[in-house]
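Questions regarding the structure given below will be posed in turn.
The complex appears here minus one protein chain, its other protein chains still in place.
The first chain written gets the first letter, and so on, giving A and B; residue counts start at 1 in each chain.
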Amino acid sequence: MSDNKLSLSRRTLLAGTAATIAMPSVLRAQGAGVKLGILHPVSGALSYSGTQGRLGAMLAVDEINAAGGIKGLGKIDAVLGDAQSTPAGGTAEVEKMNSAGVAAIVGGYASALCLAISQAAARYDLPYVVDVGVADAIVTRGLKNTFRFGPGFGVIAKTAIANLAAINDAAGKPAKTVMIVHEDSLFGSGLAKLLNAQLPQHGFQILETIPHPTPTRDFNNVVLKMKAQNPDLVIPANYYNEYVLLARTMQQQHVKPKGIYSVLGGAASSYKFVKEFPEAAKYIMDCNHWFDPKNPKALALKKKVEDKGQFFTYEVYMNYSCVLLTADALARAGSADRGKLTEALASSSFAGHVMPYGPTKFVNGQNQGAAPVNTQVLDNDIKVVLPAAFAQAKPVFPMPA
Amino acid sequence: MLSPVILIPAILNGLLTGAVYALVALGLTLIYGVLHIINFAHGALLSAALFAAFFAFRLLGLDPYLAAFLLAPVFFAIGYALQRLVIGPASHGDDRNMLLVTLGLSIIVENALLFAFRADTRTIDLPYAFATVDFGFAFLAVPRVIGFAVVFAVALVLWAIMRFTDIGKAIRAVAKEKLGAELAGIDVAHVYAMTFGLGTACVAIAACLLIPTYYVNPSVGDGFVLIAFTIVVLGGMGSVPGALIGGLVIGVVESLSGLFLGESLGQIGIFLIFIAVLLARPTGLFGAKA
Partner (left out) sequence: MKGLAAIAAVVAVLAAVPLFVQSNIALNFLVVTLLVALAGQGWNILGGYGGQYSFGHAAFFGTGAYVTAILQVRYGVNAWAGFAAGIAGGAAVGAFIGALTFRAGLRGSYFALVTLAFAEVLRIIASVAPITGAGVGTLIKLDLHPAAMQFESRAVFYWVILALVAVSLVIAHLIERSRFGAWLIAVRENEDAAKALGVNATRVKLGAMTVSAAITAAAGCFYAQYFLFVDSGIAYGTWISVEALLTPIIGGVGTVFGPLIGALAVKALSEGAKLVAGDAPGLSLVVYGCVLVFVIAFAPRGFVGLLAAAYRRLARAPKKREAAHG
């Protein structure tokens, strides 16, 4: 019994310090290696997104290790965790990863999970890099360990509206009335609230805001309302399955607004959707997370993922970028010490990622350059249409009849 | 919202959706009526059947309406085996344990599907999937109209089986008075398994009706389970006409309350009607007195 007591308290000691102590001396030459926690909901309701996130993260880990690991620290030893799509599951995994001596944790995906993970990791001053989770609360809680690489929905809503106004103005303002269809949990509701507050200021009239649950089995009534009120613009904000059902139902009922302008649309900028439903997908616009189409690293990653038979979804390239960011910070910190790593992340100016953000700059944990971009489905492909710096094509608006 | 141009299509849509709910509930009500258990595994079996229909299309090139003729007997056999070899023995005849065993089964089936096929959403593309029947002001999707007709056909076949065949009479006997049936020489374990098989076959047919307009992933059945439970109890447990009418009623209630309250809050209509009916008639619309 006493042996256990000793080893347990030793483990807690180690939990707060570098993992390099435990590594065999053979690797000491180029660095003893560093542990990185990769935490996603790979089972449960969010398993598709979690699996894609893990894929992106591991592609980055493998790439870094193939090139010899992190300068001065050695190879990355990925500690995989399954958050099981619940905050309790995420919390339990953080405890395990902390005990295993990880230098940092990357992932989360869903805002509710990110909230739980960040507060559990904060107990140990364990740096946590958020991959996607868009709730603004994640970075406004004052937790020093939390860094969000991507944009929050405040920025997303603002960008989406500004871009919409720009596209509408450029086409001679053909769109005035709007109908919002959103999923009723955290990201959909939060976004809808912001859209309702800001769209009227740009001269848009919101005819109706329709929340729906996930899952929704049938969109016929929603489309009936669309038919009756005939909005110029439909703004969907939901997950993949519901988006597909909605788009198919609109096609079935011959509902063709002047534009479908999605914000964080589940399928609007999804290669899977374009491939499987090319007719329904034509001309749909999205303001969403997207990679930099002019970055050769991004294109190389896209090819790698598609060769594996997977779709190049945002979870993949955002997690890929987050791991690269963390590795860069580790190299700059020169050690896996959590305090030094936190400082390195806070002061990072990392440009080696594949997103259209510019070099990272964290203020209170939020990457300032992070923003969504506008895409449109054109010629059976997804092209960036705004901002101009990353655009591959001009937006087609209104949708041709 | 009150204009007939919207109301009538909404009601029609509700009927079409309700028909599929009714088919899922039919299987569940049969199982409840005879085995007196709420089959928690019903949703997971629906997901499995959807995967089967998907692969029947992808690998065998079978149109879902044809695949139903293959999948119904296959899933009947699966249901029979599940009850005979797993649920029956594991639960020792205790209702409470049967509940937990079906719960365990639902976890196993859903996660086995996840492990085997990943969580990607799969859909099939059929040439007639977007075709509509024009009712003037309402466009009704062809697959859903066909589904409506098929559900009634299945309900009729089930009724005929219950009424005229030996196994149907045996099932009704066991449902009414298990001990007496046993004493009369009926093999109760066999009847239980046949019932479970029939219920699972219904689910397989429902999957084939759903797949042209819906999608497939390991947890897709979960979205139908609560509604199916609601319909079973509303219609009266064990009543085939109850499940059919209950399904249609719930479909229309869901559609109209979604129209007036929004899709999210509208879901409440189903459960409020359910509570109201039960408070007034504690054994459901067509249920036997407890």
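The criterion applied here is as follows: contacts are C-beta pairs under 8 Å (C-beta built on N, C-alpha and C of every residue); 3 or more make two chains touch, one makes a residue touch a chain.
Predicted, not measured: the structure shown is a model, and the values here were computed from it.
Between the chain not shown and the residues B:Phe69, B:Phe115, B:Phe152 or B:Phe260, the one that touches is B:Phe115.
Only one residue in the set B:Leu66, B:Ala81 or B:Leu103 touches the chain that does not appear here, and it is B:Leu103. Note that of A:Val106, A:Ala135 or A:Val181, the residue touching the chain absent from this view is A:Ala135.
Residues of subunit A in contact with the chain left out of this view: 5, 8-9, 11-12, 42-43, 47, 50-51, 80, 82, 86-88, 91-92, 95-96, 98-99, 112, 115-116, 119, 122-123, 135, 137, 141-143, 183-186, 188-190, 193, 211, 213. On the side of subunit B, the interface with the absent chain consists of residues 32, 36, 38, 86, 89-92, 94, 96-97, 99-101, 103-108, 110-115, 118-119, 218, 226, 229-230, 233, 237, 262, 264-265, 267-268, 271-272, 274-275, 278-280, 282-284, 290, using the contact rule stated above.
To be clear about the criterion, only the chains that are shown with their structure count from here on.
Subunit A and subunit B have Cα centroids separated by 37 Å. Residues of subunit A touching subunit B in their complex: 43, 45, 47-48, 51, 184, 210-213, 215-218, 220-222, 224-225, 228, 240-241, 244-245, 248, 251-254, 272, 276-277. Residues 1, 3, 5-6, 9-10, 13, 17, 111, 114, 118-121, 123, 125, 129-130, 132, 139, 141, 213-215, 217-220, 222-224, 255, 258-259, 262-265, 267 of subunit B are the ones touching subunit A in the complex.
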